[in-house]
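Taking it in order: structure first as structure tokens, then the write-up.
The complex appears here without one of its protein chains, the remainder shown in place.
Up next, subunit A:
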């Protein structure tokens, strides 16, 4: 039953030219010797050819090309993304995040008392790691202020670009 069920997919692979050399030889042999395979092959081949010849493409209106050309007349080709995405900035952000995570891990590991393993399985109690030294109010405030300043710089840059575009018009 399985072999019967597999005839079509295997024949389609053969017709589409996707079979391996070994599989091709095997199927060619089956087509030559087995009446059922031969009949199915002929049927699928005919169907495949009829699809290739008879599928029609739809046509848009006569004005289509002109409409597109009118629509793009006022457009410009946007610069390739790679020209305006600075890889150094991407790597800089990535590096900052990685160093932030590494810093926290190192800070946490430094607080663990390696000699006194707690519990019967000798695990570490991570709930006792104190992050208050790292996330106290001063550090948090400084972090927030830096973010606000960076945000304002970004806004200023955006608005000055807008102003330049507006002057061009």
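Just so we're on the same page, a residue touches a chain if its C-beta (ideal position, glycine included) is under 8 Å from a C-beta of that chain, and two chains touch if they have at least 3 such contacts; residues count from 1.
Note that in this section contacts and distances are computed from a predicted model.
Colleague: Pick from "Act minimal PKS acyl carrier protein", "RNA polymerase sigma factor", "Carbohydrate ABC transporter permease" or "Glycolate oxidase" the UniProt protein name of the chain that isn't shown here.
Modeller: Not shown, but named in UniProt as "RNA polymerase sigma factor".
Colleague: With respect to the chain omitted from the figure, which of A:20, A:75 or A:160 is a touching residue?
Modeller: Candidates A:20, A:75 or A:160; residue touching the omitted chain: A:75.
Colleague: Take the complete complex as the reference. Which residues in subunit A touch the chain that isn't displayed?
Modeller: That gives, for subunit A, the contact residues 8-9, 12-13, 16, 18, 43, 46-48, 50-52, 54-61, 64-65, 67-69, 71-73, 75-81, 83.
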